[in-house]
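Note that this complex is displayed minus one protein chain, with the remaining chains in position.
Right after this comes subunit A.
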Amino acid sequence: MLNVENLVVCYGGIEALKGIDFNVEEGKIVTLIGANGAGKSTTLKSIVGLVKPKNGKISYLNKNLLNVETKNMVKEGIVLVPEGRRVFPDLTVLENLKIGAFVRKDENKIKEDLEWVYSLFPRLKERTWQLAGTLSGGEQQMLAVGRALMARPKLMMMDEPSLGLAPLIVKEIFEIIKEINKQGVTILLIEQNANAALHIADYAYVLETGKITMQGKGKELLEDENVKKAYLGQNTK
């Protein structure tokens, strides 16, 4: 569905991505794990056109994505749940969700989707009229995911949804990601929390200082000695 080839991105003279290749198959959960500064967010930003790559190809459903403007990504069925949630703090919960459906014209379907989002996140329904800035971190993350779903995406990309959240909330969010995927949304998940990400991923890539160093099925990487040592904090001896 999404195919990235030899992607090179520079900030000033520094190469943040040194030519990475990866593939997101339709209907799957694919994750890119890596430490701070590995180039994870840069990868997502180049996919949605917020950062212009120096080199490489990004194609989506056989279309060259490099020519698509950021504001038109959502029409292509691509949404990004940005790092740090970035909900609109002085818009209400309902308005945040509505802005997720900004480019859609099918009012009836939008209403159905609103109910769908509320059924995934009942907490948001209770807080419909509250300003998003007054929600807790976990609720804001739910809102950011809900807002993205309101676009009826084919591909949902998430940048560190676990950031700054309590372990129980992280678990809850990841359960919901799995559920959303079951309902037909392909997911590209970027995470530092390798343990949580690998448990739900069908396929995973490990990104280290701008290069992909390992890849495999989520379960396989969970068992891999190197991954265990570097990302899962387990002593293998």
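Following the convention adopted for this analysis, a contact is a pair of C-beta atoms (placed from the backbone, for glycine too) under 8 Å apart; a residue touches a chain by one contact, two chains touch by 3 or more; residues count from 1.
Quick note on the criterion: contacts and distances are computed from a predicted model.
The protein name that UniProt records for the chain not on display, among "Amino acid/amide ABC transporter membrane protein 1, HAAT family", "VacJ family lipoprotein", "Iron(III) transport system permease protein" or "Imidazole glycerol phosphate synthase subunit HisF", is "Amino acid/amide ABC transporter membrane protein 1, HAAT family". The hidden chain makes contact, of the residues A:A35, A:L91 or A:I200, with A:L91. Per the touch definition above, the residue from A:L32, A:A151 or A:V206 contacting the chain not shown is A:A151. Interface note for the absent chain: among A:L80, A:V93 or A:A196, the touching residue is A:L80. Against the chain not displayed here, subunit A makes contact via residues 48, 50, 70-75, 79-80, 82, 86, 88-91, 95, 98-100, 102-103, 133, 147, 151.
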